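In this view, the complex is presented without one of its protein chains, the others remaining in place.
Let's look at subunit A:
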Amino acid sequence: MVLCIGNKSILTITNDPHIVKRYYFSEQIETIVLKLPPIIYTKTAGDTGEIVDNDGEDSSKSPNQMNQEKRHFVFGQLSQSEKYLAICDNFKNLIVYCTKEWKVLASFVIERKCDHVIFNEKEGKLIVSNRSGWIYGYQLVASELKDDENGETFLLGHNAIILDLKLSLDSRYLASCDRDEKIRISNYPNCYNIESYCLGHTQFVSCLAFINEQLLISGSGDGTLRVWQFTQGKELSAYSFANDISAKDEKVAPLAIHSSSINDQIIVTVTFYNSSIFVTYKFDTKSNCLEKITSTDVKHNILYSYTFNNQLVCFIDDKNNFVSCQEFKIVNEKLEILKIDFKIMETLAMDDQLVETFLNEKRTANKIEWLYKSSHDHHNEYFERKKERQETKMVKKIKSS
């Protein structure tokens, strides 16, 4: 089951049969039976392997095994305007639909399971990161392609698993972050040219958000949010969030950073893995620091969060009430967070099976413990033996003289 959220509607895509249900915020509901192009089976793995698979062996399944598997969708992403929907199935077929007539606009076979899919500003291109830590661009409009091109371009690669991917507001830079504490700022679309690295985090970097043309905020398993002048890779401030969420255990990392501007103020809302609290900060443009305004407890762990029009939608780990929506308002110069109800969310939540599948999938996907790196040294033994060797040599020398 795949859930895609946009500004106007929420889509659920179910398998067997492949049906898209579109819930508009205007409370209209649409049901579309997807016409799928035939499955194209992947060539065997190319020159990259899964970064999580450390032994270097190929982990892809044989075509026979694949043929018996049922087609199901693993990923979906709506474009900003909701004109397009990109979905990816278990055969690594990436299909892009026009959501007006539900016609296939383009389809590609990708090399590895995708982790993040984003549309560029003009919605003519897709940027897709895969499990190998590689990022590809896909051209959606076939008429802009030369004859010998299939629309796929290699953009860049990390040497660790990519945890988030964002395009700058002016689409000139692509920011990507990974398990190795790194944030890379690449020029876009000429991503081979690295503009900078934003280095400072001491654990995996879990999420990113551009707040304006110069500044980027990042969240990490090291317990901090950092503000960067991203083209220079310069850290402007670091903020420790542990106290804001009264963490039950220390394995808490930011899940998503949402930034919006309300009455000329930059408001930053952060949700966290393994936490039921979201925190709202004010970004001070003079000091470039985050200042906490308030922590809000939605009572159940937040599994996924999304913002639009100063509204925050959190999907929470509660079977009976799996969405929690809030609205941000500034009243008399003070920020107010009001709980709001969307009828359409209630309708969505009535589908027990959908809720169950969604929660299960998110619970599994949100496990982050393995991302933490421990630092034990296996090489002490070698150096101890060496020291011994040198000491016996010294003793021998002294004895012989």
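One rule holds in what follows: contacts are C-beta pairs under 8 Å (C-beta built on N, C-alpha and C of every residue); 3 or more make two chains touch, one makes a residue touch a chain; residues count from 1.
By our rule, contacts and distances are computed from a predicted model.
Colleague: One chain of this complex is not shown here; going by its UniProt record, which of these names is it: "Protein farnesyltransferase subunit beta", "tRNA (guanine-N(7)-)-methyltransferase", "Translation machinery-associated protein 22" or "Dynactin subunit 5"?
Modeller: "tRNA (guanine-N(7)-)-methyltransferase"
Colleague: Given the contact definition stated above, which residue among A:E82, A:D115 or A:E181 touches the chain not shown here?
Modeller: Checking the options A:E82, A:D115 or A:E181, the one contacting the hidden chain is A:E181.
Colleague: For the chain left off this view, which of A:S81, A:N159 or A:S261 is in contact with it?
Modeller: Counting the whole complex, the residue in contact with the absent chain is A:N159.
Colleague: Which residue among A:I40, A:V104, A:L169 or A:I194 touches the omitted chain?
Modeller: The missing chain is touched by A:I194.
Colleague: With the missing chain put back, which residues of subunit A would touch it? List them for me.
Modeller: Counting over the whole complex, subunit A touches the hidden chain at residues 45, 47-49, 51, 54-58, 132-134, 154, 156-160, 180-182, 186-187, 190-194, 196-197, 199-202, 233, 373, 375-379, 382-383, 386, 389.
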